[in-house]
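Only one protein chain is missing; all other protein chains are in place.
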Amino acid sequence: MARIIALLTDFGTVDPYLGAMKGAILSVCPEATLVDLVHEVPAHDVLAGALALEAAYPAFPAGTVFVAVVDPGVGSARRGLAIQAGEHVLVGPDNGLFTFVLRAHPEARVHAIVNAALGRAPVSPVFHGRDVFGPVAAHLARGLALEDVGPRVGDAMVLDVPSPRRLEDGGLEAVVVHVDRFGNLTTNLSARECQGPALHVWVGGVVVPFVGSYADVPRGAPCALLGSSGRLEVAVREGSAAVALRAGKGTPVRVTCGPGPVGSLW
Amino acid sequence: MARIIALLTDFGTVDPYLGAMKGAILSVCPEATLVDLVHEVPAHDVLAGALALEAAYPAFPAGTVFVAVVDPGVGSARRGLAIQAGEHVLVGPDNGLFTFVLRAHPEARVHAIVNAALGRAPVSPVFHGRDVFGPVAAHLARGLALEDVGPRVGDAMVLDVPSPRRLEDGGLEAVVVHVDRFGNLTTNLSARECQGPALHVWVGGVVVPFVGSYADVPRGAPCALLGSSGRLEVAVREGSAAVALRAGKGTPVRVTCGPGPVGSLW
Partner (left out) sequence: MARIIALLTDFGTVDPYLGAMKGAILSVCPEATLVDLVHEVPAHDVLAGALALEAAYPAFPAGTVFVAVVDPGVGSARRGLAIQAGEHVLVGPDNGLFTFVLRAHPEARVHAIVNAALGRAPVSPVFHGRDVFGPVAAHLARGLALEDVGPRVGDAMVLDVPSPRRLEDGGLEAVVVHVDRFGNLTTNLSARECQGPALHVWVGGVVVPFVGSYADVPRGAPCALLGSSGRLEVAVREGSAAVALRAGKGTPVRVTCGPGPVGSLW
């Protein structure tokens, strides 16, 4: 059976940290298939890491183990967690990285990492990715039971992500939470949070049409659509919405919905 | 048998798109060996993607399946293709990405992707890499016949790449088509397009010596040579030709050839 371990960090690819963590994983589970998800999460940006994890993990096969390390509190008293959510297992710091995973899986089993025998010795107080999370994930990929990592806990940290605000006119005010490489704007509004079909999307003072795909507008024109991870996204076809609309993280995006059943936005 | 699937995209490594595509591939073929080729192809630059693919795919073993996704037309009517070229299989959008593969393999068998059962459901209109090309490649890696992807077609799109222009004095005028991380200039002139040994290479008003290797000139000196993928390249030893010669994409490079048999340039 394939033992897939997928890695998401803010380590970047310029430094050797990621390589060292991979070595530590393979030392425990040499037959693992390591998969790089994203390593350019902005340094210490737990929310950005949580969004990236949300976008990537559901596409993976049952049994995949994820190691997620965006860990500004490394060396402090913050706990480490190992989580069974649906068919996936996730390992990382207890700092909100798993917010969207836990929101999607209220039934998830969350365990604190306390079994020191699973990590490297000695544990560097500045590098739990290599010395704790990587090895724990490798043991889980080899079949270790979640119970053997540590006790089940019920108070995993979740981020206080702003929800879209309902306006007096029945519309919603969302906010840009991420700008991707293409200049596309990802918002905090998920399809399920809308009450009716989207009629108008406003970014700044500009109305952008709500469409099914980039290809529905001419080159260089802005549009709003359902992005690949189910969030409202604002884009410019073959261009950058961030540049064209002078928008960035924190820019409000207003959505006016028409009448219709809950959840029918798209 | 190893099932190697090699990935080339313009997704970058900052966003979770690549990770999601890998998950979709592994969901179909968990035992695949995924190999990252390049993911920093400039956004939407199909020609740059085609050049990168040309440089990388021939080194891979027989049976390797390539997924190439530089796809500004995602969600439009552009087709998806699966191609058998020599011992390699390639999957991606029909927009010219496979220009150099098809040029090198006139015998290639090209099939349009129409079998919807191979992709994820529903297909996101903005992410065919994850929902169509990745899964189709995974099925092909598992042994699916090309015929089962869709009908054979004869009109795959190829890019209108400028050819070097023959000058009145018998020389050739090439053009820089890519600048790499080291500042080396890759041109549109392949070894086989020359009629005799190169005598002089001009970039701007400067003559650069034609040599076998960077080491044939002093540090900081410019030179022209046959690059690792068989194209005329202009470089500066341990420096940047782009900076030193103020050259970039589109800069003309003139080659004066001496007498000799066709193809003997190098």
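For reference, chains read A and B in written order, and residue numbers begin at 1 within each chain.
Just so it is clear, contacts are C-beta pairs under 8 Å (C-beta built on N, C-alpha and C of every residue); 3 or more make two chains touch, one makes a residue touch a chain.
All values derive from a computational prediction rather than experimental measurement.
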| item | value |
| --- | --- |
| Hidden partner chain, touching residue among B:G86, B:P162 or B:G212 | B:G212 |
| Contact residue for the chain not shown (choose from B:Y57, B:F98, B:F127 or B:F210) | B:Y57 |
| Missing-chain contacts mapped onto chain A | 11-24, 26-27, 30-31, 33-34, 36, 43-44, 72-77, 124-127, 130 |
| Residues of chain B in contact with the chain not shown | 1-2, 4, 6, 8, 13, 33, 35-40, 51-53, 55-61, 64, 180-182, 212-216, 225-229, 233, 237-238 |
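Just so it is clear, only the chains that are shown with their structure count from here on.
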| item | value |
| --- | --- |
| Where chain A and chain B are represented by their mean Cα positions, the distance between them in whole Å | 31 |
